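I have placed the structure first, in the form of C-alpha cells, so that the comments after it can refer back to it.
A single protein chain has been removed from this complex, and every other one stays in its place.
On to chain A.
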Amino acid sequence: MGTFILRRSLQGFLVVLGVTIVVFVATRMIGDPAQVMLPLSATDAQRAAFEQQFGLDRPLDAQFISFVGDLMRFDFGESLWQRRAALEVVLEKLPKTLELIGVGLLLATVVGIPLGALAAVRPDGLFDRVVVGLSLTGLSVPQFWLGLLLIMVFAVGLGWVPTFGSGSLAHMILPAITLAVPSMARIMMLVRSSVINELNQQYVRTAKARGMPFGRVLFQHAMRNALVPVLTLVGWEVISAWAGYTVVVETVFAWPGLGFTAMKAINHSDLFLLQAIVFVVAVGIVLVNIGLDVLFKLIDPRIKEA
C-alpha cells in the first residue's frame, strides 16, 4: 500500500507540474493585463509603466524561468487585481468553497443514494417514476436559473433565508441545494441502475430464498456491491464542483469563494492569481484521486494496482 500511494503521488506531482506549465502559456494568451486593468483612456506610457512594474515587459522565456524559480518556493507573485500575494488570496477564499462543496455534496449523497436504492426496488413503479422524473428535472434545470428561482421563492417570497452572502447556516442552505441538485440527480440515477443490476444477481435470489429480510439484502449486500461505481461518481462530482461548477453558484449567491474569485481573475486578466488558483485546484484534484484509489482498494481488494 505504501509504494502504491508513493507511486500515485509521484504521478500526481507530474500532473500538477504539467498543468502549471500549460496554465503559464495559456494565461499569457488571454489578453494584455495592462490594457484590461487600466482605464481605456490610459496612455501607452502608463500601460508600459504597469507592465514594467509586474515584469510583463520581459521576454516570455525570462518570465518563465523566474516563474519556475518562484514556484519552487510556492511564490506565485502578486495578484495584479488584489495587489497582494496571489497564494494568500487563494488560501483566504479556499475554506468558503470547501465548505460549500462539502455541504452540497453531502446533501447530494445523503439524499441521492437512499432515493436511488429505493427506486430500484420496484423499477417502473410509482416511486421509481417519481425519482426518475425528479432526476431528469434536476439534470435539465440550469443551475443559474435554479439559484435565482430558489432566491425568489425562499428569500424574497417567504423570507425564510437571506438572499445572498455567507456567514451562517441560514446563508448556506440555498447555495448548497443549488450546488447539490444536479449531482443528486446523477447519483440517484446511477445508484438506481447499479442496484437494479445487483438485485438481478443470483446471490440476491439465494439470500431472499433463505429468508433474509429484504432491507438487509438491499442495503447490506446489493448496495455494497453497487458502491464502487457510486463512489467513482461521487469523486467525479467533487472534482467537477471543485474545478468549476461552484463558479455559477458562488456568483448567484455572492458567495465569497474560490470559483467566484477565479471568474474575477479571468475578467481582470490576472495571470498570477489564475496560476495560483489553477495550481491549488490541480493539487486538490490529484489528492481526491489518490484518496479515491486508496478507498477503492479498501472496499474491494480485487482491484489491481494499475
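Everything that follows uses one rule, which is that contacts are C-beta pairs under 8 Å (C-beta built on N, C-alpha and C of every residue); 3 or more make two chains touch, one makes a residue touch a chain; residues count from 1.
Keep in mind that, in the parts below, contacts and distances are computed from a predicted model.
Student: There's a gap in the complex where one chain should be. From "Oligogalacturonide transport system permease protein", "Succinate dehydrogenase flavoprotein subunit", "Chemotaxis protein CheA" or "Extracellular solute-binding protein", what does UniProt name that chain?
Tutor: "Extracellular solute-binding protein"
Student: Just name the one of A:A86, A:L100, A:I113 or A:A155 that touches the chain not displayed here.
Tutor: A:A155
Student: Which one touches the absent chain: A:L146, A:V234 or A:V252?
Tutor: Residue touching the absent chain, from the options given: A:V252.
Student: Could you tell me which of A:F164, A:F219, A:W236 or A:F296 touches the chain that is not displayed?
Tutor: Selected residue, touching the omitted chain: A:F164.
Student: Of A:D57, A:D75 or A:E92, which residue touches the hidden chain?
Tutor: Answering carefully, the residue with contact to the hidden chain is A:E92.
Student: Residues on chain A that touch the omitted chain in the whole complex?
Tutor: 30-32, 35-43, 46, 49-50, 53, 81-84, 92-93, 96, 148, 151-152, 155-171, 251-254, 256, 260, 264, 267, 269
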